[in-house]
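Okay, so here's the structure we're looking at.
The complex is shown incomplete by one protein chain, all other protein chains being positioned as in the whole.
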C-alpha cells in the first residue's frame, strides 16, 4: 500500500490534526472528531451539519465555513460517523433555530444520523434531515437500499448553506436541500479500484483494459464491467445515464459538476468536461454553472462522476451566494 | 493506460477545450494554445505570463485571473511551449508596461521563453524574466542543469500577480518574483510513477515497498530510492531537506505549500501536513499561511512536495491580496 | 448464564473478531467497502475496556450495545448495537438467566435488528445468519445453554453459507445487483462468529 499514513487505524484522527493545523479559521474538535465553523453557534441561524465516512475529501470538512456547512462529522474511512459525534456537531451549531442534517443515503449513515437526531431531540434540538440520493446507477427499488448519495451532496450543501445564511427556517433550509436533491442525477465510472488504509490493497481487480461503470464512492465495484473506452464515449455513457434517469426539458438551466474520484488528474477531468459540455449542449441542456475538480472522492480511485442539477433562478442565486470554506470559495 | 483521453496526441488541445467550456470568464485561444484573462491587455498594467509543459494542472492555466497570471501557455505534456505560443501570450497581455515571464528552470523552458522574449523584443515589448528554481533535491552545480522549478512557482505567480495588479513596473514585479523564488525551497517524494498519455505506461518501475526521494514534476526518477516509510518519517525527510538547503532563522515567518503530485488524495495530504507543521513548529519556523492540495502536479503521480517560502510583511500582504482564478480564489 | 459468562461470551466475540478482521474485511471488499472487520474490531476492542463494570448479564449486554453504537459507525454499529441493547434490556436485572430467557433476549435482538434495518431473511444480510440461529436456539433451549448455543452456531453457519447464492436487497451489497451473487455476506459471517463464541464459552 502506497500512502502517506502512519498506522492505518489512526488515519482519520491524524488527518483531522492536519486540517486543524491548516485551517486555524475552523474549530477542529479532535476528541469528538468534528469540524466546526469558528463562529458557531450563531443565534437564530439554522445550523447545517453533514458528515459521513472519511475518504471523500474535501467532502465534508472542506465545505465548513461561511455560506455552507456549520459543522462536519467525519467517520472512519468509508464508515458513517457514530451518533455521539453527530450529536456533538449538532449541539455545537445549534443557535436555537434548529439544525439540518444533510445525509447521504447509505444504510449506516441513515441509521446513525437518525439515532443522533433522536438524541438531539431529547436535548431539545429540532433536527430536520435532507436525504441525498442522486446516483442513478442504482435502481430505486425494493431490490436495493435505494439510490446512493454522491456528487449532488456538494450542491445540496452549498444551496442549503446559502439559504441558512439568510436566516431562513430549518424547514425551509431542509426543503431547499431536498429540492436540489430531487433535481439532481449523478453517474460515475471508475478506471481503478481504491485502496483503504485498513485493507491495504485495491478493493477489486480490474484488468488494464477494463473499467467499472456505475460505481459509488466507497470503492465497491460498479453495476457492470466494460472495456475501457475513449473519453468521448465515457462522457456519452454518463450523459445518457443522467438524462435517461431524470429527463430534462429543452432549455433547462443546470449546474454541472464534473467530479474526480481522487486519483484522476485535473487535465483528464477538463478533457472529459469538454466532452460532457458538448453533449449536454447538443441535448439542449444549458449549463448555467459548472465545477470541475476532485470534490466528492473515493480515496485514490481513478474515475469521475457527472452530476447534473436542474436549477431555477432562486437556486442559482443561492449557488452564487458568497462561500468561504477550505475547498469552495467565492464572493467572500 | 487508464485515462480519460481520446487520442493521446490530442490530450492538451482537448483539455484546453474543456477549460474553455468550464471557464467562460477566461479567453481560451485554441489556435495559439493560450489561456488569457478576459480583460487583458490592461493599459498600463504589467502583463504576467507563465507556461510550461502540460501535466501540472492546475498550474498554470488554473492561475489565470485577477491578481495572478494574465496568460498561460501550456505546452504538450511535459514539453515546454514553443516560442510562437509564448509570443502570442505575451502580445495578448501587453498593455504597454512590459511583460514578465515566470519560467521554471528547465533547459527547454528556458530556451523557448528566451527565444520568445527575443521575438517579443523585436516587436517592441519589453520582457523581464523570473526564473524559478526552488527544488533543493537537485544540486545547483556544474553537474546539473541547475535546480528545477516546482512548487514555489505558485507562490511566485501569486505574489508577482498581486504586485502587478497595483500598477507596479515590470522591473519591480520581476524583482518581487525573484525574491520569492530565492526565499523558497522545495522537496518532493513519489510513491508511484506517472504515466504520460503518449508513452502509455509508468515512467519507472517502483516496487510496492519503495519510494522515490527527491523527484521533480516530470515523472523522472528521483535522486534515490528508499524503502517506503511512515508519513511522519517522510515529513521529517522533506523538512530536513528544505531547512538544510535554506536554513531559516528562528521565528522566520513562512508560507508553506504542501502539494500533491496529482494522484494523492487530500486526506493523505492533510495527514502529511499535520506532521510537517509539527516539525516546522519544533524547528521554530512560523507558518503564517499555508496551502494544502494538488496544485503543481505530475499527471497521476502519487506523491507530495513541500515548499517553504520565507516571507516579510510585504510578501504576506501580496499573498493575501485578492485573487480570482479557477484554482486559487480569495478576497475577491 | 451469569455476568461472568456474559463477559466471557462478549470477550470471546472480541477475540474472534480480532482474529478474523482480515477475513471480514476481505468479504466486505468483494461486495461492500472493505471496512466490516475493522469496524467490528474497533467496536469490540472498545467494549473490552468497559466490561468490568456491569454486574448482571443484562447490564453486560446493554453496555456492549451502547459501546458498539458509539464506536462502530457504519451499518453494523447501529445494528449490532441495537441487538445487544435489546438483548440486555430483555434480560433485565437478573443476576443469572437460563437458556429460555436468553432465547427470548436473542429474539428481542432479532426484532430490533429487523425493525432498524428493515431486512427480511433472504436479503443477504446478518439477518440470514441471525434469524435461523435464534430459531435453533429457541428449539434447543430446553436442552440447556450449551446445546442451544451449539445448535444456534450451526444454524448461523448454514445461514451464512446460504448467503453466497443470494442477491443482496439491503445494505451496500444491493448496489451490485446480480453481481452480489456468489459472495458470502460479511455481516452474516460476523454473526456466525458471535454464535460460535457463545458455543465455545458455554461448551
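Letters are used for the chains, namely A, B and C, taken in the order the chains are written, and counting of residues starts over at 1 for each.
Note that contacts are C-beta pairs under 8 Å (C-beta built on N, C-alpha and C of every residue); 3 or more make two chains touch, one makes a residue touch a chain.
Because the structure is a prediction, the values reported are computed rather than measured.
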| item | value |
| --- | --- |
| Chains still shown that are in contact with the chain withheld from the display | B |
| Absent-chain contact - pick from B:4, B:63, B:78 or B:295 | B:78 |
| Selected from B:4, B:63, B:106 or B:187 as touching the chain missing from the view | B:106 |
| Contact residue for the chain not shown (choose from B:50, B:153, B:181 or B:196) | B:196 |
| Where the unshown chain meets chain B, residue by residue | 9, 53, 75-84, 106-108, 111-112, 115, 137-139, 142-145, 148, 196, 198-199, 203-204, 216, 218-221, 223-224 |
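In the analysis below, only the chains that are shown with their structure count from here on.
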| item | value |
| --- | --- |
| Set of chains adjacent to chain A and to chain B | none |
| Whole-Å separation of chain centres (CA-atom averages), chain A against chain B | 29 |
| Chain A and chain C: spacing of chain centres that average the CA atoms, whole Å | 32 |
| Multi-chain contact residues (two or more partners), chain B | none |
